[in-house]
Structure formats: C-alpha cells, structure tokens
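Sharing a structure with you now.
A single protein chain has been omitted from the complex, and every remaining protein chain is retained in its original position.
Naming follows writing order (A, B and C), and every chain is counted from residue 1.
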Amino acid sequence: MSTEFDVERIRKDFPVLSRELPGGRPLVYLDSGNSSQKPTQVIEVMREHLASHYANVGRAMHVLGAESTEAYEAARDKVATFVGAPDRDEIVFTKNASEALNLVAYAFGNPINEDPRFVMGPGDEIVISEMEHHSNIVPWQLLARRTGATLRWFSVTDEGRLDLSNLDELVTERTKIVSIAHQSNVLGTVNPVARVLARVRQVGALMMLDASQSVPHKPVDVAALGVDFLAFTGHKAVGPSGIGVLWARGELLSAMPPFMGGGEMIEAVWMDRSTYAPAPHKFEAGTPPIVEAIGLGAAVEYLSSIGVDAIAGHERELTRYALEALGEVPGLKVIGPRDLQDRGGTVSFTLEGIHPHDVGQILDDEFGVAVRVGHHCARPLHLRFGIPATTRASFYLYNTPAEIDALVRGLHHVRKVFA
Amino acid sequence: MSTEFDVERIRKDFPVLSRELPGGRPLVYLDSGNSSQKPTQVIEVMREHLASHYANVGRAMHVLGAESTEAYEAARDKVATFVGAPDRDEIVFTKNASEALNLVAYAFGNPINEDPRFVMGPGDEIVISEMEHHSNIVPWQLLARRTGATLRWFSVTDEGRLDLSNLDELVTERTKIVSIAHQSNVLGTVNPVARVLARVRQVGALMMLDASQSVPHKPVDVAALGVDFLAFTGHKAVGPSGIGVLWARGELLSAMPPFMGGGEMIEAVWMDRSTYAPAPHKFEAGTPPIVEAIGLGAAVEYLSSIGVDAIAGHERELTRYALEALGEVPGLKVIGPRDLQDRGGTVSFTLEGIHPHDVGQILDDEFGVAVRVGHHCARPLHLRFGIPATTRASFYLYNTPAEIDALVRGLHHVRKVFA
Amino acid sequence: MIAESMYQELILEHYKHPQGRGLRDPFDNEVHHVNPTCGDEITMRVKVGEGGKVEDVSYDGQGCSISQAAASVLHELATGSTVEETLSVVEEFTRLMQGRGKVEPDEEILGDAVAFAGVAKFPARVKCALLAWMAYKDAVVRSA
Partner (left out) sequence: MIAESMYQELILEHYKHPQGRGLRDPFDNEVHHVNPTCGDEITMRVKVGEGGKVEDVSYDGQGCSISQAAASVLHELATGSTVEETLSVVEEFTRLMQGRGKVEPDEEILGDAVAFAGVAKFPARVKCALLAWMAYKDAVVRSA
C-alpha cells in the first residue's frame, strides 16, 4: 500500500473499529457501501453542538440561534466546496439521497409549474438504467405513473457496464430527464457520464447523477461533470444518518416548484397563497436536520484533510488486492468488472451452491466480517444476472489488506460448513 | 411550584443551561416552542450509538446491523407507547413535523391511488385554520393548487380561540380533510379537538392534528383523541433535529399511496413496476434518520421518567406566573388567552411602540434571555391581529419563575432603551 | 462462537438432509409463497385427513439454509398432528421470530423448531425462517 496513506492512524479515528464483538471477535467492517462508520471528529462536533450550541436555525435571534445558524450554514459552505459547487446556494440539505432524488422527480409534471423543462405527460420519457439503486428507480416509476410519462432504461452488459449501444434510440427528443448512478453500488462500475451527457444535451433533456457511491470515495466536481442535478447521502461519507444533499444548477432550482411546504421555505404566507424563499431554503421545509448537517460538514472536512484523492488511491489498491484474492476462492464469481478500469471499491460475488444469506451470516458469526448480502436495493440488476442475491464487500479509507485476508479465510470456511 | 417537581435536578441534565454566554451572561432559555434543549441522556445515547453500534438498519445481516436495527425499531416502540398508538407499525419516522404533514397532503389527489377518501379534485375541500403554523398551511395550499380543490379555514376570535361559530358551514360533505393545530405555537391555545372531530365524522371526512406543540408538553393519547393523523417533531421534545413522527391509523396508512420511492419502502422492484412494503416502511424511503430516531426514543423515555403530567403541571404554574408578571409591564399586550383554561406554556405579546426585533435583541444582548420574535411561522395569524410580529416566551420542564423574572426585568430595560 | 445461536447443528442437518421434500399427491391445497426481498420461494401442499389430522406436508423450493431447514422442521412437526395443534405451534414460532431476540421460546410447544431462536435477532432473516410456516398456515386455512 501507499506509504503516505497511514491507515493505522486513520483507524484510530473510528472508535467502532477497536470494538470487540460478542464472543471476542474483532470487527472486520466491509460494509461501507451500505453505510460508513464515523470518526471521532464527526461524533464530537455533533455532541458538542447538542450540548452547548443548539437552537433552531434561521428564525432565532439570540446567541444560541446565531451560533446554530452559523454552524449550519458553514456546513453548507463546506459541502459546496467539497463537491465544487459554483454557488453555495445550490446545496440543498435533505434527509438522505432518496429525498434528493424524489425532490427532483416531484419537480416534474407538477401542475403548479409551467417551466417547459419540467412539464411532463404522456409521450414524455424518463431514462434510467438497469443498474440503479431502488432509490433511483422507484421515484421515477411513481413519476411515470402520476404523469403518464414512459420510463425507459439502459441495459447492463455481461461485464457489468452500462450498455450504450442504443444510446441514441433511448435518449431522444422525447426524453425529459436521464438519471443514472455515477458509480454502481453493486458492480462498482463508474459510468461514462460525459458520453451520456453529450447525448442528453443534444436532445435538450436534463441529467441527474446519483452520486451516493462516488462522492464519498473520489473527487467529484459538479461543475466539471456538467450535469444538472446530483444527489448523495451523508451516512456513506463518514457523516451522520439523517442528512443528504441535492446539488442542482441554481437556475434550475429557481425554475422548479417547491417540493414540501412549511416553515423556512416561504417568503410570505397568506391564507390563500404564498411566495417562496429562494433556493436552497425553498426546498428545506421545516426545521432542517441541523446537527446532522453540521456533522456532515465535519465529515467532508475530515475526508478533505486526508485527501479524497489519497482515499481513492487506497481503495484502488484494496480493490486490486481483493479481486486477486477472491479470484482464488473456488466457485466464486464476481458480478461486475474484474479489472480496475472505471470501477470503485465495491466487489459483489456469488459462491456456487451457497446462498448469500448463509455466506454473510457465517462470515459475521464466526469471523466478525461484516459484508452485505441480498440484492443491495438493486433487485432489477440481480434479475438481469439471473441471481436472487449476491454477497458484497465494500471498502473505505479505514480498510486494510489484512481485512480482505480475513474475508477470504471466512469464505473458505463457509464452503466447508455447507459442503 | 410543586414540591415534587425538582426543576433544579432537571436543569442539571441539560448541559447548555449551565453555559455562560459571551460577556458572562447566564443563559435564560425561553424559546423551547421554537426548539428545545437536549438532556445528557439523549446526547449520550446518540454519541454511544455513533461510536460503537452504528450500521445501516433493516438490510444489514451482521452484528452492528442487528444492533442498529434493534435500537431503531425499539425507538419506534417507545414513541408508540408515548403517544398511545394502538400499533407500533402506525409510527412513521420522518425528518420533522413538516414532512409528516406534507406526506399526508401528498396522499390526496394522487392519480396512482383510487381509495375514494384520498381522491381529490375541484369541488373537494380542505379545511385548516388561521392560527396554523406555515407547515400546516403551505402543504395544503400546494395540494389545493395541484388538484384544484378549495382551501378553507376557521377564523380566530379576538381572544385567540378557534372560531367554531361556522363549523357546520365550513366542514361539509365537500370536506375531505380537516387539519388543525392541537396547540397553537403562538397563542398557546389548545383547540377543542372533540367538537371539530364530531363534525368531521358526521360528514365522513378525515382529520389531522398538528401536535408539534402538544406532544412534548402534555399527555397525548392518539387513540383517545380519535383523530386519523397526528404529526409532531423530535427537536421540540428534547430530542434531536432531523426526526419527526407521523402517526396514522394503520388502515389509512395501508390505503395511502407511497410518498417517496426508494430503498426500504419496497417489497419487490422490477424495472417497470414495484410493490411496496407494509407501513411504516412504505413511508420511510431510503436510509432513515437512524441515530436521530434512537435519540428521540431516549427523549420520550426521559420525558416519561419525569412524567408528562408533572411537566404539564410545572408549565401551568410557570404560565400562571408569567401571565401575572407580564401583565404589569406597561404597554404590554398578550396575544392569546389570558387565562389558563385550555392553553399551554407559550405567551406571545407586543410592547407598545417597540418592534419585537428590538425587544428580542436587547433581551438577548443584555440579559441572555432567549425569546423568539417575528411571526413564528404563523404570518396569517399575525395578519389577523393586524401586527407584523410578536415577542414570544415559551416554557418547558427546565424553566423557573426566576427566569420569568429575568424576562420581565429585561422588558423594563427595553422600554428604557427605546424610550 | 455466536454461530451456535444461529446455525445450530440441527438447522444444518435439516438443510443438508431435508425431511419430506418434494411435492406429493394426494393434497387438499397447494400454495406458492415468495419472499420478494431475497427471492426465496416455496411451493407447499397440505393433506388433512380424518379428525383434522395432518396427513402430509410436502414442499419444494429454493433459498438459504434457514428457509430450507425451516420447511424441513415444519414437515416433521406437522405431519401426524392435528391442524389445531400445528396452528398453535405456528403461532408460537411466529411470536418467537417476531420477538427481535427478546422472546423466551416455549420449548414444550416448539420442539425442534426452538433451534431457530437465534434467527430472531436478525430481522432480515426472520422472513426466511417464516416463509414455509406462513405458506403452511395459508394452505391449512384455505383447506378449512
């Protein structure tokens, strides 16, 4: 591994990693793709805020209110910087990535709104892909059902890549929005955004990226990507639960109708009508996840202090190591790219004749190895590969090759138990 | 004050209350109606979970996942018990009360859904009141605009009570839903739920209560209330930010269409269609506010350990004391009931010739007294009284008569500064 | 090893050597249940005879060791008992599974099925254990 990347020092920042599991097993946490662990730097900022600086934001005009508002809005600045947002007001705090995706989906076909880009009805089309997380499928299915629009999707190749062979037939003048994962949460595949975007621009549609699996793991610059919307979630980026982010071009946020109504998203309210605050507040109805946003601010600061590039490099080495080591387990088949080209540190696989539930449980029970088993909220992708479920190991900054060794040892044992 | 209610002991549970503000002022926190402070019992449960037991819920099949899921679902049990829900699965976790209110509003007029109770279009009516928080106004305005339904509302009397004189003309066969505050966040008024509900039942409509200001402060039993939906928010109930609750009758949750789509709210997903999980999960798309729900569980446990009845009694005494003391400040006019009948511990007022912004700021600057000034997200109510803003003092379990004395001293000083 | 609380020898035994597997005639009712979240499925046939006696529980399906073993244990427990007796076992088993690891199982009623107690701590596995049992209950209720 890189000599500069001091994984042992990093591990000390994450209290849970030195926890002993029942039965004296050490914890081998290979489930960061599901949710990441939290460093003391995040936990303490949250504790301290709750204990000494908490009050509601925006509305309060006293010391605590000012401190809380300042910390909350500073978190927005940090997140904006982290993803290269041209304007801090383009960062909308949501409760998770799913809310961010639904927020955008609800902007379409809303009779309140007349901006032609968001008008939607029969004949209009929405394009997603077969490798999406349910959170980037179901909101669009619901939208299609509400409006009568048609949902279409890219297929996935046997190698686990987006099949762009029919890009021009799929994305057409009828397309209003294309929403795909930046990085697949099952395959690890990083999708070719620029190629898709070029076509999207040709037909005058909008493009959204589900960056839940990329923002935590590699440098993401929304301006450089050039898309219109991007969603990610705090808990996968060493941040707390209860906080997600929608980034969108400011001009689009202005053009979109509000999603939820309530305190803080308004400018003026009469009984029979309201005017709305400018973005981002327009989309932050009610008391926001204050302490959670502050925790996310601390999280992206923590990631930046280590260097997201360095983290990506570390994960790359882990992935190389894992692909090799797993390749030697008899009956193991990786679902997704077997090379390091355009792929992140998520490796899903099947073990012949053994159900992933059993794989996961034995790994946990006997070795303290935490992996995820099932369809990972990507059932259509599993249907595509004709399998009900996979076992998934996903890596992050605090993982080590020794942990991959533990995984492999565990898999050999699993094969023995169910032989 | 009651001899059993040991407010000094309670104050020790809230670290911020012993904080010194800049300039050496003590903190006099009279803004709990906006957001409450947090006891160590809540803060520590959250810290401990983040540090040692955190993982994603539901989907994970390892020790941390099981611990996290158990803690999260146990929080649901605690909240269900706290509000007397007949079934724990009737408790839906949202990010705040506003999301809970919007969730219900979005259940109406959704072409996906055919249950006649939720079908909405021109001719149908929604009834709210003039004393509502924006979070119980704007979602219904948006719904009316989306569907063409008509929004109507109860007026408020000069005494700050719901004007029920036209109840029968307002709530009619055309009414689909009536949504009002259980307790006003400005006036302190507790509304006569039973009387309204009787009429709602007569016409076959549904009824929602915005209980954001009641659940934290007095015993609330959803079964006894007999309404259909009830919303409240964690941060006003000594819980964390980022968590709210929708309670609804299970049968209605089953009949409602999903609100947001995504992970965890599904049963099975294909590219072209999905089936949904039963409630509450159907309404909890994506990774929920895990640690926040756990924090809320600890919060309601904390409130129960003191006794919500005892808290209500304590607040009643504080309110009696405050109404008397404030009555002696020249030029001060209370907006809302001046007696203790059906009112909670929230007192809003104007000070002749002095703008509430200035009142609030001087109270904070010179006395460390934190009150809220403005329209408290209830602009229509302020329009009703012909005033742009009020100053509001709101009390909770940790407040003392001495703090009310500090407020009154501060108000005398304010009058001097702006004389 | 925690494993003991979940992969009891008995469960692995039943998984590797399932009892009564395969669909047989005669039967009163056949049902097909699926656990959509993990793709496990089972087809189950029930034959009830004189005096409400369960004469045969035959099944086929696919899934993890827990769901397969649960079907096998069910076959053993149900065959030869009365419908009424088996329904009270199903009820106790359901209570155990949904108890999130906090319910003390009644061994008297459950017999071998008590081996599944460890599963209750893993919400994601509870449905695996219940799949066959819910299918059985469904089939029996329809027969009635």
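Throughout what follows, a residue touches a chain if its C-beta (ideal position, glycine included) is under 8 Å from a C-beta of that chain, and two chains touch if they have at least 3 such contacts.
No experiment lies behind these values; they were computed from the predicted model shown.
Among the chains on display, the ones the left-out chain touches in the entire complex are A, B.
Residue A:E70 is the one among A:E70, A:D87, A:D221 or A:D272 that touches the chain missing from this view. Within the set B:R117, B:R320, B:R338 or B:H357, the residue that contacts the chain not displayed is B:H357. In the full complex, chain B contacts the hidden chain through residues 21-23, 25, 355-358, 361-362, 364-366, 374-375, 382, 388-389, 417-418. Even with one chain removed from view, chain A keeps its contact list with that chain: residues 58-61, 63, 65-66, 69-70, 73, 267-268, 275.
Simple rule for what comes next: only the chains that are shown with their structure count from here on.
Across the assembly, the mean Cα position most removed from that of chain C is the one of B. Chains A-B form the pair with the most C-beta pairs in contact. Spacing of chain A relative to chain B, judged by their CA centroids, is 31 angstrom.
Here the spacing of chain B and chain C, counted between their Cα centres, is 45 Å.
Residue positions of chain C with contacts to 2 or more other chains are 2, 37, 122, 124-125.
Along chain A, residues 22, 357, 361, 374 each make contact with two or more other chains.
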